[in-house]
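Every protein chain of the complex appears in place save one, which is left out.
Should a chain be cited, it is by its letter among A and B, assigned in written order, with residues numbered from 1 in that chain.
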Amino acid sequence: MRKFLSIGITTTLIIILLMGVNELPTFGEYDNPANNEVAHYYIEKATEDTGAMNIVTGIILDYRAFDTFVESSVLFTASIIVLLLLKKEKNSQDTEIDETIIQSTILKEVSKVIIPCIQIFGAYIIFYGHLSPGGGFAGGTIIGTSLILYRIIYGKKFTDKLLPYSRLIRYLCGSIMFYGLLKGYSFITGGNHLALPQPSLGTPGNILSGGFLLPLNILVGLIVAITIYFFFTLFDGGEI
Amino acid sequence: MLMFLIGASVAVSTIKSLLGAIIVFMVYSLIMTILWQQLNAPDLAITEAAVGAGITTILFILTLKRIKGVRK
Partner (left out) sequence: MEGLINNYYETGAIILFGIGFAILLLHNNLIKKIIGMNIMDTAIFLFFIAKGYIIGRDAPIIIGAHKGVHGYINPLPSALMLTGIVVAVSTTAFALALTVKLYDGYGTIEVDEIIKMRSD
């Protein structure tokens, strides 16, 4: 009975939505109502205003930077929630649940070569975020997975000396507050046309161009990497 | 490409073992990445490849280990 009702409701919803899709403008025409002068303004003026060659990065980190700020805070909230739900205190009753330490030498030797390569690739995607596709999110995820690989191979005790919990939490909270400060400074001085010192735009095509784009990219990457690392360690048995 | 996506999502519904459903979901996410590249959005393709086919699958498999049940 419940199955027929659910399939019936779904089919009704799909038919109503498909009748709406019938009326949409044709796919891929250039005079669609969605391609109005807002998109034309963004394409024309992106390099002069922000100094970014990648128009999408210029939009999400300069024209609409508050969207990125609130979305970083959504990631921060998710990591805090998982921390609240799944963290175990350091009781004495948990000492018999050992993690399986991998004793093979092949993994340790290969990981000494591969993990720095993964981190350099992730840092490349973050630093060139305004010149080629990528940005803070993808690069941050790649660095986070390299930390996860480190933790899988070397076990819990060894990794906790290197990346302790207190230091990671301090970096996470500091990153998001620093993002808010930087963007607030740029917003206030730009909006009121004050002549306070600002990072220069530079020539498009260099890494150090674009004013505030590079620091904001690095901060977003740091937030994403620490969140991904927290997700893994909390799901695998609570961390210290 | 779209037919493969629709077929994969129907297969997620009918496969009974949870591990098989998670693997098919990872393939679905990967085909979605190729589709983003066909529609000329490279930023989204890189982000979806790293996040969808990487992090979501790892989280599902870790949950499966915690609930101690790979139903045959």
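Worth a mention:
Keep in mind that, in the parts below, a contact is a pair of C-beta atoms (placed from the backbone, for glycine too) under 8 Å apart; a residue touches a chain by one contact, two chains touch by 3 or more.
Please read all numbers here as calculations on a predicted model, not as lab measurements.
Touching the missing chain, out of A:Ala78, A:Val110, A:Leu162 or A:Leu181, is residue A:Ala78. Listed by residue number, the positions of chain A touching the unshown chain are 3, 6-7, 9-11, 13-14, 17-18, 21-24, 26-30, 32, 34-35, 38-40, 42-44, 47, 53-56, 59-60, 64, 67-68, 71, 74-75, 77-78, 81-82, 85-86, 132-133, 135, 137, 204, 224, 231, 234-235. The missing chain lies against chain B, touching residues 2, 5-6, 9-10, 12-13, 18, 21-22, 25, 28-29, 32, 35-36, 39-44, 47-48, 51-52, 55-56, 59-60, 63-64, 66-67, 69.
Everything that follows uses one rule, which is that only the chains that are shown with their structure count from here on.
Residues of chain A touching chain B in their complex: 54, 56-57, 125, 133-135, 137-138, 141-142, 144-145, 148, 228, 231-232, 235-236.
Residue ranges on chain B touching chain A, taken from their complex, read 42-43, 45-47, 49-51, 54-55, 58-59, 62-63, 66.
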